[in-house]
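Of the protein chains in this complex, one is absent; all others appear in place.
Let's turn to chain A:
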Amino acid sequence: MNNKNLDELLKSMPSKRLDPSKKDDIHQSIMDGADKHERQSQWKRKRQSFVAIGGSFAVIALAFMILVLPNMDTIFTGDEEPVEIPELEKFDHAFYLPTYAPFDIHEVEYDHFYFGAREIKDDEVVYTQEDNPDYLLPKVVYFSHTDPVRKMDVSFSRKSEHGSYDEIEDYDERVMLEGGIEAKYDETSHDRPGQMIAWEYDDLLIQLSIRSIEEPVSRDDMIQIAESFEKYEVGSADEHSFLQNQIQEFEGLSSLGEETTQQIREHLDDAIWDGTTRVNMQYPPNYVLDEYRIWIHPQQDRIDVINTDNGDHAELGEAESDELYELITGDTLGSDS
């Protein structure tokens, strides 16, 4: 056998994709392992309470890690306000964002992947080149908080910088977008459904992915969203449908009288706390009172509370929930439903 044949033979050795459900299982185990590691190191860094993990609004398996967000004074209200994404201004290329999705968008925010150098300073990892857009891959994240909860990521990379369209080999299908643009499409199993589509436009690699807690969106939906992309320029959010947050600043419960606030606190102090250190809630809290985050169940029948000082969680019983709800709103729990 000559060298050339041997080269060809080696190149032709087959590869095998992971079974999709197994792939998801392994991913979940990795996330569990990461979570465990994080808890162990947090325990070691006593003085760091909840702030150190990271700056961005973290989503892990679509669950909001409430405990790393000590000041999340937000509430889902349904009012819309345009959201500019000034962070995109520092990049010297255009941006294209979706103007359609087959679900409601409640929150839009900017995020990025950082590929620059890291340094350890005062026991914390510092991203030393985060000001330099050459080391960032920008993305815009859309959240849909109502059931089924979804997260839609749109990420951008300049052609050939950090991977190009041609290098995406593991997306199984080729689909055609309007205007004859080829895109690659793939999806993960129904266990934790995710759909991905990638294409190149204006020298940009655009990757759109959607993760849903359940009820995956369809391939045609993905294509339709991809085809709805329109150019976005900072300052024109009000003309760009979809760049709206339906989440408003929440003013806490400061409007309540001191006496009522005290009664609420007593209620919460007396609640039966279950001693868990980490509970994931799927959406932001309805109310905030100092260290307490308060959730009304979607079925309007019970209340969940997390104490951000120690991470403890309590699910209040029916009677306690009723009393607390009445103190907060002056209304009866369940009267809205």
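A few remarks follow.
We adopt the following convention: a residue touches a chain if its C-beta (ideal position, glycine included) is under 8 Å from a C-beta of that chain, and two chains touch if they have at least 3 such contacts; residues count from 1.
Operating definition for what follows: contacts and distances are computed from a predicted model.
The complex appears with one chain absent; UniProt names that chain "RNA polymerase sigma factor" among the candidates "Peptidase C39-like domain-containing protein", "ABC transporter permease subunit", "RNA polymerase sigma factor" or "Sulfate-binding protein". Note on the undisplayed chain: of the listed residues A:M31, A:V234 or A:I272, the one touching it is A:M31. On the side of chain A, touch with the chain left out of the figure occurs at residues 1-3, 5-7, 9-18, 22-23, 26-27, 29-31, 33-35, 37, 53-56, 58-60, 111-118, 120, 125, 127, 129, 135, 163, 170, 196.
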